[in-house]
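Accompanying notes for the structure given below.
With one protein chain withheld, the remaining protein chains of the complex are depicted in position.
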């Protein structure tokens, strides 16, 4: 067999490191496509002039371009045969990625646990993305449920990693040189600074975007994520293509500009759940809740911990979960992240 | 409220200047997308070698990339709540925009007039786009009809600006250094020069393009134009998304290559009307009429004033308007502009 059949549960051993294939040079083409695919408007990733006014040499690529690229490389080795993507934790963005940088990705297995049915198991990995200089640009942990290839394979010793509920504010990496002390709120599109947001505050981001097949496929291919469920309409009985969860993350994050225009960069993802699948024709809306606030050492820079929820209906006012604790059917995404903002 | 609710009629005061948010660095990614979204073939915006043969240092970005970017920035402040986009006038392109340039946009209110119904009014603005050096790259006037937020707000003093029917040929800005004296008609794709066109001549551009939802949304987002009618299929009762009028302008202008291949650059827009809305599934065709001709001071460069009409049917031979003076229902666009051409 010369084709990649993907890995199964018993192919993962705690401590193993898997170097993912196909490093990728990202540049102004990827940025333009990102801005065509999503309503991306945060000024720091839009204009060199704005970024230079914030102490950076040029406009960095949107953080989620980095996330999708590093994540996409891991798909053939980690989640090609995944029954479910169960969660993310402890994602940190370590430094900006500039047009022309080349990203590579690798994962270390940090946990395995066979399910009691004997047919599947959960694998935890720690994935790291590096640039062409070998500098870490992003790392995160995620866990997936995988089938066993051989049901008779013995269960491995259970190792469940300890994961933080949230990245501690003190360990957030604010990009070197970032300085919001002369921040231009007019150019950024909103007067609302870090001090204007209160823990518990909820923001409805107002706008909705109806999803098209062509768009989610363009996006998913751009990150070289090749899971066939996203592309092959014959793969499911209902003829629908499952949309890459990252497409919903980017859609929700960019919709959140309207209300969070100054939340310029994601610096950490604390947790994330793809609550329900998204399909073409769904109209995605988003709302955010302020979960926490923290100071940083960088000049004029505060951090805001946000819950970002995407729905496919108009249910922003309803509770996220039903009485049994299950996500309501129109909730698509429940993401918990840290962003940096001018104080 | 931290989200942008847009402005209403009574929020505009003659003489006020509004600095639009989110400057934008445009480059080779935006060019490639423009060429993927439209059948753009004018040689000057296609190849560095051709542009260098015309005295420019490199191939400038397509003029309409500049128009859409500068226009798109004004949408949240000017037309988010517009009932209608009523017209354009006196648009002039002042200098080329190069890959890597950063564009910013601002508008000054030059007219207000409350309608007799007391519920709406017309606002005229003068919008200017600048590059990162502060040089003016484009300015235009446009007027929109807006709702009043408070019907009891007093009517402002009426100010209606005087607008020219057309930009005077003497005030057209031919890009510094542009020289068509050694123009290569073979590389440009047509032997027909300025002297070959006669006032009154009509050209059917032959080809048609059927519009897709994914394409007009990609285009509109690329210019960071976020008016929700373009993206949210739940916004109208019929489930259709209204297509950004600029998408039709670009489609018609690029279709006009077939018959006007040497009309290399738009240098002014005299007037423009979006006669009827365009929806996905419409097949857009275009024809042009030569309205005027003028000489310029630049070597070998003539100017042609053109009417560019886009239709969604095959009605090029019919009159534009019915007996009551109303645009026929399949007319999408009626645009009046100046282009430069080799003499």
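The first chain written gets the first letter, and so on, giving A and B; residue counts start at 1 in each chain.
Methods note: contacts are C-beta pairs under 8 Å (C-beta built on N, C-alpha and C of every residue); 3 or more make two chains touch, one makes a residue touch a chain.
Fair warning: this is a prediction, and the values are worked out from it, not measured in the lab.
Contact with the chain that does not appear here is found for just one residue of A:218, A:242, A:291 or A:320, A:218. In the complete assembly, the contact with the undisplayed chain comes from A:233, out of A:84, A:160, A:199 or A:233.
Of the candidate positions B:17, B:49, B:164 or B:181, contact with the unshown chain belongs to B:49. Of the listed positions B:16, B:135, B:165 or B:212, the one in contact with the omitted chain in the full complex is B:212. Annotation for chain A: contacts to the undisplayed chain at residues 2-4, 19, 21-25, 27-30, 32-33, 76, 99-100, 102, 104, 132, 212-215, 217-219, 221-222, 224, 226, 228, 231-235, 241. Think of the hidden chain as still there; on chain B it touches residues 27-33, 35-41, 43, 46-50, 59, 186-190, 192, 196, 203-210, 212-215, 258-261, 281, 283, 314.
Keep this in mind: only the chains that are shown with their structure count from here on.
Between chain A and chain B, the centres computed from C-alpha atoms are 36 Å apart.
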